[in-house]
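After the structure tokens below, expect a handful of questions from me.
Heads up, one of the protein chains got dropped from this complex, but the rest are sitting where they should.
On to chain A.
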Amino acid sequence: MKIDNVPLDLLIPNMLSATVYVIQIFILTILLSIPLGFLVALARRSRFKLISVPTRIYQLVFRGTPLMLQLIFFMYGPYYIFGFSFDRFTACIIAFTINYAAYFGEIFRGGIASIPKGQYEAAKVLGYTKLQTFMRIVLPQVIKNVIPATGNELMTLVKDTSLAQVISIPELFRVATNAGSKYFSTVPIVIAAVFYLVMNTVVEFAFKWIEKKFDYYRN
């Protein structure tokens, strides 16, 4: 079947396998950057300047420069500096993880800061240890607070996977633009748009569902 001279029966399977890259980047980035983001948030709250200041600088650098540039840096930088390089996919995951952990760090830091002082004080007077207070009282409320912002971030992540093309990862956007120029058609681009939209609709619904799960109380 062809639309606008584009052989869909050839293109669609290619785009589907390119989508596997999108999903891989998406899932690996979530699994690595969310825990790392929590550490970043805790490091930012540290009393020790030796920990909080460098963390802040790291966040500024990675939120203040293009992710595309960071991808190129992790792909080609290590060779110039250390004489070795990561394979493409590893470099890609490292760049995404470090970039997103900087953003998640900021979201989680805000989430932790939004817990009223009275919660800590009530817990302390009841005899909870610092660790118990964090795990039992603070963290569950932080998770609820950061769900909307996290969902937002993950929708951006789905779209940001298209940046991996700059280090020649054969992900969806790259496959679509290549096919577009090969067949002189915008059809592959439109199909890619539909693919991204479907994935983000799933993310959106998943997060609405999670938000609802946490709706049983208000702060």
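Keep in mind that, in the parts below, a contact is a pair of C-beta atoms (placed from the backbone, for glycine too) under 8 Å apart; a residue touches a chain by one contact, two chains touch by 3 or more; residues count from 1.
Please note the rule applied: contacts and distances are computed from a predicted model.
Participant: Match the chain absent from this complex view to the correct UniProt protein name in "Amino acid ABC transporter ATP-binding protein", "Acyl-CoA/acyl-ACP dehydrogenase", "Tryptophan synthase alpha chain" or "SAM-dependent methyltransferase".
Facilitator: The UniProt record for the chain left out of view names it "Amino acid ABC transporter ATP-binding protein".
Participant: Check the options A:S46, A:T65, A:T90 or A:Q132 and report the residue that touches the missing chain.
Facilitator: Final answer for the missing-chain contact: A:Q132.
Participant: Specify the residue from the set A:R44, A:R109, A:K144 or A:R174 that touches the hidden chain.
Facilitator: A:K144
Participant: In the whole complex, not just what's shown, which of A:D4, A:E121 or A:E211 touches the removed chain?
Facilitator: In the full complex, the listed residue that touches the missing chain is A:E121.
Participant: Mind pulling the chain A residues that touch the left-out chain?
Facilitator: 116, 118-119, 121-128, 132, 136-137, 140-141, 144, 216-219
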